[in-house]
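In this view, the complex is presented without one of its protein chains, the others remaining in place.
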Amino acid sequence: MIELPSAQALPVSPRPPISRKPALATLLLAALLVAFPLVADSFGLDYYVGVVRRIVIFALLVTSLNLVLGYGGLVALGHAGFVGVGAYTVVVLDSIGITSVATAWPAAIVAGAMAALAIGTISLRTRGVYFIMITLAFAQMLYYVFASLRNYGGDDGYTLSARPSMLGGGESLEENGLYWLVLTLCALAFWLFSRITVSRFGHALGGTRDNEKRMHALGYPVYRLRLLAFTLAGALAGLGGAMLAANNSFVSPSMMHWTQSATLIVMLIIGGVGRIWGGVLGAVVWLVLEEWLKLQTEYWHMPLGLLLIVIALFLPRGLAALRWPNPGRTRTKKEGAE
Amino acid sequence: MSVVFITEQLLNGLGYGLMLFLIAAGLTLVFGIMDVMNLAHGSLFMGGAYIAAQVQVHTGSFALACLMAVILMAIIAVLVEQVLIRRLYKADHLVQVLATFGLILVADDLVKMIWGTSPMMANLPESLSGPVQLLPELYYPSYRLLIIGAGLVVALGLYLLVSHTRVGMLVRAGTSNRWMAELMGVRVARVFTNVFVLGAMLAALAGALMGPLVAVQIGMGEEILIPALVVIVIGGIGSVRGAFIASLMVGVVDIVARAFLPLLLELAIPGPLAADLGATFSALSMYVLMAAVLLFKPSGLFSERST
Amino acid sequence: MSLFTLHGLVKRFGGLLVTDHVDLHVERGEIHALIGPNGAGKTTLVNLISGVLDPDEGRVLLDGVELTGKDAYERVACGLSRCFQITSIFPKASVRDNLKMALQAHTGHSFQLFASRAGNTALAQGAEALALRCGLEASLDQIAGNLPHGVQRTLDVALALAANPKLLLLDEPMAGMGPHESARMLALIESLRGSMAILLIEHDMDAVFALADRISVLVYGKVLVSGNADTIKNDPQVQAVYLGDEAGSDAAIAALAREVA
Amino acid sequence: QPVPIKVGLALDTSGPFSGPGQDAQRGFDLAIKQLGGKLGGQAAEFIRVDMAGNPDQARQLAERFVRKDKVDFFSGPIASNVALAAGPVMFAAKIPYLSNNAGPSQYAGAKCNPYFFGTAYQNDQFHEAAGKFAKDRGFKKMVVIAPNYPAGRDGITGFKRTYGGAVANELYVKVGQLDFSTELARLRAEKPDSLYFFLPGAMGINFIKQFNAAGLQKDITLVSTGFSADEDVIGAVGAPMEGLYNTAHWAHDLDNAANRAFVAAYRKDFGGKAPSIYAAQAYDVVMSIDAAVRQVKGKMSDRPAIVAALAKADFASVRGPFKYANNHYPIENFYLRVVTKDATGTMSNKLAGTVLTNYGDAYAAECKLPAPVRS
Partner (left out) sequence: MIGSEALLSARGIEAGYGASKVLFGVDLEIYAGQVVALLGRNGMGKSTTIKTLTGTLAAQAGEVRFGGEKITGSAVDRIARMGIAIVPEGRHVFPNLTVREHLVAFADNRNGQRDAWDLERIYDLFPRLKERERNLGNQLSGGEQQMLAIGRALSTNPRLLILDEATEGLAPVIREQIWQCLALLKAAGQTTLVVDKYVNRLLKLADRHVILERGRVAWQGSSAELEADRSLWSTYLGV
């Protein structure tokens, strides 16, 4: 089984994982984000509304991955698959004239969950690298299947016929409306996620990551716990996918290619695997850097690559570890295989 | 469908399988046995291809090209191991993924700086550029026979090395419990360096040999990385025998999906659609195979590693 | 009728017959020791009972409930609990959180998603009570992995006790303990007598003879004999395959030493 | 002094199309250099960003160009799916998008848009030219092979449209295929007179190499689009390319003033290397913008006027005779090229005749836009 950098799931002392100070910071952050579009327009930064919206969506995606990978210890390399399923749910509905997010997004959540449930049921029989690869396999299958669906554009992709509307028929959401909707839902999802990590379920899940054998012996239904985590993550990924579709009003199979799944994982590791804020941090840092470096040089891969290497060597627990180092957790090594 | 056609197709399956094995061989050492999740293995492959191509353009000698590719990549591998990889042995897989993913990005830009983005010329050696006649009706590209031969040789050599010499044991020991291995007197650090370099050399060789058959260009490494991983996983991580058999399976399944399935479908449905379905399925086949195998054998065909 | 019974249990690893038609029964409140040479199949038997391994043949019955074919976690719910020959705890967490984790499994389900666990006082108190019962109160807030070996073994047992099972499986609880720690473990097990039945595997004969109401000897996957301490002590077969006789071996050593020198 | 005219260039300097992308970039650079960095005599600014051939990112970049940089013209993407992703953003903002390569059918027919200019070509045209050639040559038994994605299937449709007769067999392969042994075996079994292959990028290179290694070139004449036989591909494959027929709307030895100047300058700037189709197309895009700006006297506010000016297309295209149809896709000639050793012994394309003259595309009829008024 692949071991992960130490995580939050079993707090060393009874203190709740989110202590008061960060909570304040969180509120501040939220306020800033809400106010941003209003400020942006007057400063001619309106372009960045779209950028931030995209970052927020990715924060959700990486966070959903964090649930399985960070707290469940399940390295899934097929997460982009569920994102794609969510996005294509929107496409299918769009093609029959349903543009209301009130219908499309819940549908995407359900679709993502269903896909995750089905794939998880099979994949969770395997462990470690085998799990990585079987999840990859299913994601790739989804990729090729969607790429061959001619009436949804195949790998040319599909441009949504209309901007999403709040309710069926109602006038369509303009930039900021979509921004606030996305922001609200992501914040909600993130809040639920942070609750999960400290819930009975969250603790049990952390247990299955830290010592599966013992969890069986203690009487935990390990397989079902993992399946639930996997399904929840799939649901959130589905929602994220739907949001991306709305954000780009364009969907193509390329968004479910395995490299996308890998990128999500990379974001999470940068941010901090198994830490509440890991997903958010990772998404922000990665996307901002990418956006910025591209403008600086044609050779923007190199600095990015070097950065990853540096992080791997000197910050293997991710950026979150800087702010929230949790005491007593010695890093797990692959040694003493007993 | 004539007998010749079928034999040729099966031969093709074999050839493709061994092609994959050639690429997977180095990975079996580094990932399968040393347990280092080295995504940058594809970059080593690419490096080998580029160097070989470069040397061949200048000297015109294919043999020399292969030799240089292997030697130069070995040197590069030593550096990479000393600077980066050796710091990752103890780290968990995720950190290895992060670092080697970074390595890919760096490698791609380096190649772009040196050789530019347009693909590189890597010609077949004159002597092997044509086909040879195997059966009265059956011509087969002689170069592919070389690939098949190389695949078989590498497979055999690797098998002997891993299962019939101490090296294999020492590496496995060092991997599963480095401290204990050192307590037994094993120079783990040195062994690992050597094995990593050997893996890199195999990757470079694969690159040099594949160059004349495929486009030598940036990203060629990432493309073959996944099939290589699939082969290793189906075979059972750490098992050379497994990887070998798996690569043949993948090859044959792929051929069946591409060559025979469309022909069968054509009997039922219109040509274009049949071809179309065939292509889609051939894209899926490898993954379907892997999923199926793991469904019934959750740790591959011949897993020799206890994870 | 007995609390716990095995009927013709069989397990093969490839060609190797590790558990060979084992019939065994444990009475309520009884401490039943299972001894036997290394590789006789004791741990395997524990794994078969606890559901880690599936038997090729035979049945497992606890308090009239058929356990055969049930998943490991379902068996715990039926009142079966075990500890491990190689200590298996949550090394990165504090003892308190270890115990909480164990207790949570038996107080309500674990699919409660959004309510924080921190507020759950019942769990906190339960953990401290359990610690007190096992003499772990001193190290409640230490990281389990850094504790001395003996304490970790105790924690392993404590985790198993959290289920307060009808039958407790102990696989070499004294392993790696010195006289001092062994004595404490012995006392702990003694304190459990009556409150639950125990199937005890141990190579420390002093402990076995001190604790066991009944002893079964397992050899090459077969139950050789069952009986109380004295029957076992004096059984020539058992002496031959398992106990050996110390005096004899001393003579042997002396002899060997002479011929080498 | 007036604000400079802004042109957004979403380039493929990395990713799957980095090869063509680089050539296109050179074409842009050369034209910009020749115009002294100005457009129609006005100060101009060219904003280059790598879009790595990824549709999702293309979308993001399009947004950036429109909302942040407020560009006046857009160009750059190589691949159709990227063009399809970026297009709508431009159309919504009424910013002219001059495609330097992709010519998707989606924008050619009923869904045509005044702000889209398929300056390079309409995808089908290349294949239709090849089909015409195959017909003229009288290849009886024809096999076609293409990747299993929309552009691939459209390509085959286009080929068949002009080839007329039925093709003996259609082979579809998975995108990014590494090994073609199976298809080659089928070809050997089929024994066609000629094979038309449309395999962009690496696939094409893999295919030609393996096709020759299998020794099929003796019995089967290869026909292809200009892309699979362009200078960079020749550079990568070398000798095995000799004698490969391919059709394109341009050739580096095409004899017209603009082209002679372009090719000479290109060779000079880029180490004697012959320009590729991608370079030529990019060059034309900049030149056509230059012409349009000159006509409207740099008045960027009047978008319809600019569109009209662009539609006139009175600039000297390196392709020779060039004008737009009502759907803003070109009406141009298609030439036959054959790969041969030139005087210096290096492999290169050689002009071998004209296949189609003043040829439009099959979708223009469905487009409701008025035909451009030409001065």
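To keep things simple, chains are lettered A, B, C and D as they appear, and every chain counts its residues starting from 1.
We take it that a residue touches a chain if its C-beta (ideal position, glycine included) is under 8 Å from a C-beta of that chain, and two chains touch if they have at least 3 such contacts.
For clarity, every value in this text was computed on a predicted model and none was experimentally measured.
Only one of the listed residues, C:39, C:69, C:108 or C:194, touches the absent chain: C:39.
Of the candidate positions C:30, C:156, C:172 or C:235, contact with the unshown chain belongs to C:172. Residue-level contact of subunit C with the missing chain is found at 13, 35-40, 42-43, 85-86, 148-150, 172, 175-181, 203, 205, 241-244, 246, 249-250, 252-253, 256-257, 260-261. As for the chain not pictured, it touches subunit B at residues 166, 169-170, 172-173, 175-177, 179-188, 238, 304-306.
The rule is short, and it goes like this: only the chains that are shown with their structure count from here on.
Take away subunit A in thought and the touching chains that remain sort into B, D | C. With every chain reduced to the mean of its CA atoms, the largest distance from subunit A is reached by C. Our note on geometry: subunit A versus subunit B, Cα centroid distance of 31 Å, whole angstroms. In whole angstrom, the spacing between the mean C-alpha positions of subunit A and subunit C is 43.
Centre-to-centre, using mean CA coordinates, subunit A is 38 Å away from subunit D. Multi-chain contact residues, meaning those touching two or more other chains, occur in subunit B at positions 108, 112, 276, 280, 283. Of all residues in subunit D, those that touch two or more other chains are 13-14, 148, 153, 174-175.
Against subunit B, the residues of subunit D that register as touching in their complex are 13-16, 18-19, 21-23, 147-148, 153, 169-176, 178-179, 181-183, 185-186, 188-189, 201-203, 205-206, 209-210, 212-215, 232-233, 235-240. Contact residues of subunit B toward subunit A in the complex are 35, 37, 39, 84, 87-88, 90-99, 101-110, 112-113, 175-180, 222, 226, 229-230, 233, 237, 276, 280, 283-284, 287-288, 290-291, 294-295, 298-300, 306-307.
Subunit D contributes residues 13-14, 49-50, 54-56, 59-60, 63-64, 67-68, 80-81, 84-85, 87-88, 104, 106, 148-151, 153, 174-175 to its touches with subunit A in the complex.
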